[in-house]
Structures are given as structure tokens and as C-alpha cells.
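One chain of protein is taken out of this complex; the other chains stay put.
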């Protein structure tokens, strides 16, 4: 098979299927991943295809099944654990921080935790305050974890495969608004280097740094800006820990201006870290104060117009980009 | 009583005692706060003084007793919940994010959660990876919460009293290394405005921004710097959410240089937010790239020399300050 | 079928409440398909006897904690159908000003504290509400509703222990509809008799037919009175079934049509109606009067929601804090 059109959802599914078929140690577990087919239908059909040993429905016990993922990884398996959404991952975050991330280092290198934890993240479907969080930055803060956030269809497959291949615990964030997005999937292509950022579009005037669910918004904003004669470069981080400073700084060194788009709440956001990190490494390259386009700091409301007002939008990105550009005239 | 010498521990205790004596709705609950006297001896003697109704030992159930704090607050009480350390708060973080922080806003203003959650934070006592976290920035990220972090003896009392007086959920971080620190406590003084930063020392050459357990280190570094002829201003944030940008920017506008000291791991730290926030609001005031002195990104190790290597130290602060100063000659 | 010892007035009221929930939710489903309601919508169809029977035994100053499947609880605890419908429309007249939607209905006046979309998230909160009553010497009960799936969560077990240890006036009401989303009870819980675990925490526990509104009312009244009198917490398992999908996104691959059909024969509304007829407490006229009243209420709720204004975006950050930081 060569490149074909597929959804982000299908791409993730393809990655999971392949990982399980390639290695008898790999299995998927999580709430409703089997008979129900996954809360976001990511694993639909996989139970029938791969059987109940490899596609395991768990009880509603995030702490237990994420911790069991850690244990199974210690025991030589290569578990892929699906936590339905990042919101519920708060019930298991202790296992990820205090066990998954810490065990190798604090055992003096004796133990390995080759665990993959996938979760849906983000807002945009009117699911209200408790189902709309973006805590990517919390996980990206933790040494010992690696964090991926695919923003494109091909990366959606490749992030699963790269994560399963990696001997360390990897968290993969799939934005819930991307699952239906269509794109090109080459299912025979070798796994891309998702551990580094991708320059999705080259440009000269400013750098738009983004990831995950904000990638399509950044691309749309870039198109709009180009039609105004502003030529942005679009950097898709892909890997949130470790951050690929080289690619970011190289871009900013060319453009001297930056806008960061990140669905997290602004204060304490990953966008803040990007700004601070660029200041650390390339302060004198910056010709203007970078702008951050983040979520408004409020519990995400249900009503569509209020939710829209909270989240980064194409128009807010365009506005931020204009702001970092030199004044015309 | 007028000002006298007291420890930070005694100051916290005094705040708790007074809050309970002043208002029948206030009580303290948490693991071992009663008979044991508190893991850090903060509440030692209070059970005997105030009785088991107001000083309540809980089971080892962080999720249940923090959630019960939310419920008791909804029911009209003014609970002070002690979570032994920030490390264990991960087991209750769902209740803090999804209930305490969200309920007022997502109920359209109907519900109030006047809850205080106190926890010990930080490293420095060789307690190793699972007992040495600094997750202040995670809580400071969450709209709906307010976050205090006293760095001095007087503030240790005042933060408890200000938090109990506040109708919103407040998290108070007490750094475990500060409990034995002695300072001046005026127990009759009105409660200070801990919701804003304090300029602990005025200076002209650079601004040291810090909070909590790093305050004594920043003050020591300031003294060392002054002896080199560098004159730093020391800003103690005190309140981590909302951040007092006015005080920070006013200081940076005077000094044009900044070093942020924060015990969190560097990537995704509160220090990063301070840098990004200053860039947002005062980019053109900065004469040099701000420096961040944070913890090395590794699970905090037990051995003293390794732990010391991880944490911000006076010498690392001094070094960072020298770096932001203009080159001499 | 045992003789129903109940006034015509009360029986009609119970029936009308169940019918209201049913018709209201059927309308919600319709409006969902029409794109008027969005987000997650979890219907209670089939389970109405639980909320109606249980809440009939509570008092206004008792507290209620529910889940994201709480339209019924909200309507019974006094949120007007218009305010609930407007909430799902995301309108400013919604009971949470459009911020919560279907999963987050609150009523300060009705002491309904959610509307919690974190499975088992309400259980610790219920303990705290009960603690507040206990410490304030108020004779109130906190009724805490949750599903069978919630019994898998750690927070549930922590709450059972805390309530039992501190003798908190909590009435645990487990709405066991045999599924947690697509996972059948026997595939998510090792012990399918849900009364055993609370009992092991020394909480008196009993199972009730969750399709029999009269039995539920009677059992809950008995339990609530004991709880109110200081006997400590009690647990009731209400054995019921949801007739509809888990939410509007569910293809229901995990259960058979036959199973659903078999349970529908035990429709709580039909069964209660039949019983009332047999005892001569109700007839066709009364039933059509009920249906008419309910239809009017539901139609009015939709009309009001349609016409209601949106919350101005300028109010977005209102009510984030009670005391705004300066």
C-alpha cells in the first residue's frame, strides 16, 4: 500500500494494529477499548481482529490499570494503555509521575518501563469544564517521561509506533478534534522521526510554533497571513518532551519573530515555556516580544459561543501575528 | 503580644489556631494532624487544645478527604485540609481541578467552595524522588484556584488566615525546609496582603524573583551580590495565582534585569511563566535575557551531594545574577 | 403484585414525574438530532423510577449529589424544565447560564450539587456535605447517586470507609444499570452483588428493584430516616437498566437487542401505570391529562430555550472567583 487518504483516527488504529502484530509483547488496554470500540472509536474492530488477550477492556479504575501498565512493562511486556481522556488521567497521574517516570533513575538504572500511555486531549466539542482540559504541559514537565502530540494524520500513526519502539515511558496526546480530520497516510513508510519538530511550512517573517490540535488552526492562520503578504514559518513541535530547541531556535533565528499557539490555559502553559526557552537561547535574535495564543483562563464552558471565545482561533492567531510584525508605515 | 521570635512552623500553627478559634465553621483535617501532631509537627498540641471535632485525623485517603473538604465547604463549613505533602496531592488533584476549582464557574455562580488546602512542598531533606516534588506551578495553572506560598515566618501565619478568610479555594504551599526557620512573628498584627508580592529588599541592578523555600536562598544570594557591588532587588511572589505582575514589572522597569529562582524542574516551571509574562508585559524594559535558576531535570536523588546538585543554591543564583549583569570592562 | 398503600394524589404525582422525565428526555434526544443540543447527552430513559422514588423520600434541606446522567434528578429537585432545557441549549437562562450543559446541572436552592462528569467524583463530596451537616447538627441526609461503573473507582471505596468510620449521614444510592458505558457489570466488577463491598465496610446494604418506584420510595424513606437519625451511612443498590445508548455517540455493539427488549418489558412507567390501573387509582382520562400537562411543560421549555438569549461573551470570566483578585 502506498499513500492514501485516511483519518487521524484510522492512522492511530493502524499504528496500534501494526505494533501488536509486530511484537507479541504489545497489547492495548483501557476502558471500553474492546467491545465498545473505544470512546473515540479508535480501536473499533481491533477486538475482533486481534482477540481479547491483546485488546483488553479494563474496569473504571484509572489508577489501577495505568499502574498495571507500569507493572506489565516492568514484567517485560510493551503495554499501550489508553486513558480515555487527559481529564481522567488526573486519577492516574501519581502512577505516571512517581512510578513510570521515576523508576529507572531511582533504581540506579536497574528497571525499565517501556510503557505507552495514549490519551485524548483538548476541547472544542462542547464537553464543558471537566472534559476539556489540555494538561500536556504537566506531563512535559516531568523528567523520565517522553511526550508526543501528533498534529497530522501520518504522525498519528508514527507517534504510536515510535512510542512503542521506545524503551522509556511515553505519553501520546491525541487531540479529540483531530480524530475525524482527513489526511495522507502512507502505511508502508518508515516511522518518521517524531522525536523532533517538523517545519510544516517555511517562511521568513515570523515563526508560528504549535502542536497537536492547534496545528490545523496554525496552518489556516498561516494561509490567511500569506494572503496579507505576511510569510510565516509553521513549526509543529510533535515532541513536547524533550523539546526540540534546535529546530525552534533555527527558525526564530531566521524570522526573529514568534507566535506560540497552545490550547493550554495561558499562565503556566507550554507556550510560556517556549517563550522562556527562546529567551534563554536566542534572546538577541528576537526583534519583538513573542505572542502567546492560549486558552482564556476559565473553566471551559459548554455553550458553543463561550467555548469558542475560550479557545485559540485562527483569527486570534492572525491578530497575534500582526502584533509581532513591524508596524507598517 | 507584640513581635517575638517564632518558627515558621509555630506561625502556621498560630494561624490555624486563630482561624479555628475565630469561626466555628473552621476545622482542620488530614492524615495524622491529631494524635500524631502532624507529619511536620505543625498541628502538635492542637488536638488537646481544640478537641477532636475541630482537629480531625483522616484515613489515608487523599481523594476522599480532599473531596470531603470540597463537600464540607459546599455545605457551609470552612475546612482547612492538610495534605501531608504535595507529592501525595497527586492522588487528590482531580478533586482540586475538577471540583474545587470548577464548581463556582460551571454552576453559573451558584456554588461556593471556601476551602483551604495546605501542603508541604519541596526537597532538601534527602527524601528522594517520590517525596521531593515542587508542583506549585501545576496548581498555579488552574483558573478557579488561588495559590499562596509563604516564604517568611509572618507570611506563614498570614497566608493561613488570608486563605481561610477567602471565599474561594486556596492552596497554601509550605516549604518543608522552612518549618524550622526562625523569624519575627507579630501575632497581633493585622493579616498582611499576601495576595500581592512583597519587595523584600530594594535594589537597582537586577530583580531576583522568587517564592517559598527559595526566599532564604535568594536573600543570601542578594547579600553575597551586594558584597560584590551588585545591588539586587528581591521580590517574594507570595501569591502564585494570580501573579502580581504589577510589582514584578515595576521592579524590572527599574532594574532592567531579572533572575527567577524556583525549585520546580526548569522545563514547564513557574519561573518560565515569570519570564514569559515579563516578556509579554515588559519586553522592551529588559536589557539582558533573564536567567532561571531551577531544579535540574531529574528525579530528585537521595544522596546529599546529588540532591544539592539538583536544587537551586546560593552559588547558582549568584552566578545567574552575574550573567545578566553587563560585562565589566 | 402487592397492594399499593398510597393516595391517588401521591401516586399520580410519582407517575407524572416519571412521565415528565421520559418526555423531557425524548425531546432532548430530538433536539440533539436537530443540532440544538451538543456535547455529551446521557439519557436516563428506563431508570426514571430511581430518581423519582428516591427523591420523593427526601426533604428540601437534604443534599443531592448526582452524575452526568442527572436530568431526572435536576427536574425533581426543582430546577424548572425551562432552565434545564435552556442549559442544554447553552443559553443564559440555563440553570448554569449555559456553562455546564447536560452533565452539569446545579441548584443551590434545591441543594443539588451536580451534575459531576468524573465517574465517582461526587462520592467524596457527598461525604463532605454530610460532614458539614453532622458538625452543624443539622438533621439532613446527603443522597449520593452513582453508577455501577463508579464502584470500580478508588474514590468510591475511600468514601465508603470515610462515611462508615465517621458515621456520616450519607445515603449511597447505586444506580446499577448493568453497564459502565459498553462494559457489562460482570466484565468490570469481580463481585456483581454490589451490596457486598459496602457491607464489608460495615455499611448496612440492600438491593432494591430499581424499576419499582413504590418499592424504591419505601426503601429509601426507611433508610433515609435511619441515616437522618444518626445511624450512620446506608447503601442501596437500585437494579435498573438504561433503555437507550450510553450517550448519543454509542453504537451499542456490546449488548443484544433481545436483552434490551426484555428489560423494556419492565418499563418502570408502564409497570406503575398498570398497577395503578389495577387498583383503580388511575384511568385513561387521568393518563391523558398527565401526558397533556407534561407535553405542555416540555413544549414550553423548548420554546423558552429557543427564545432565550445567549450569555454575553463579556460574562465569560464572571463567577470564576467569589472575591475577584485585584
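For clarity, chains are labelled A, B and C in written order, and residue numbers in each chain start from 1.
The definition used in the following text is that contacts are C-beta pairs under 8 Å (C-beta built on N, C-alpha and C of every residue); 3 or more make two chains touch, one makes a residue touch a chain.
None of these values were measured; they are calculated from a predicted model.
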Worksheet item: Which chains here would be touched by the one that got left out?
Response: A, B, C
Fill in: Of B:112, B:126, B:184 or B:253, the one touching the omitted chain in the full complex
B:126
Worksheet item: Among A:33, A:64 or A:294, which one is in touch with the chain left out?
Response: A:64
Worksheet item: If you put the missing chain back, which residues of chain A would it touch?
Response: 27, 53, 58-59, 61, 63-77, 79, 94-95, 98-99, 103-112, 114, 143-144, 146, 166-168, 195, 242
Response to the item:
It is residues of chain B that touch the chain not shown, namely 31-32, 35-37, 39, 57-64, 87-88, 91, 125-131, 296-299, 301-306, 309-310
Discussion item. Which parts of chain C face the unshown chain closely enough to count as touching?
Written reply: 152-158, 160-161, 164-165, 187-191, 196-197, 199-203
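By definition in this document, only the chains that are shown with their structure count from here on.
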Practice prompt. Could you find the chain whose CA centre sits the greatest distance from that of chain C?
Written response: B
Worksheet item: Using mean CA coordinates as chain centres, what's the chain A-chain B distance in Å?
Response: 30
Worksheet item: Using the average of all C-alpha atoms in each chain as its centre, how far is it in Å between chain A and chain C?
Response: 36
Worksheet, complete the sentence: Taking each chain's centre as the mean of its CA atoms, chain B sits from chain C at a distance in Å of 40
Response to the item:
Multi-chain touching residues of chain C, meaning two or more other chains, are 98-100, 104, 116, 118, 121, 154-155, 320
Item to complete: Mind pulling the residue numbers of chain A that touch at least two other chains?
Response: 87, 91, 128-130, 297-299, 301
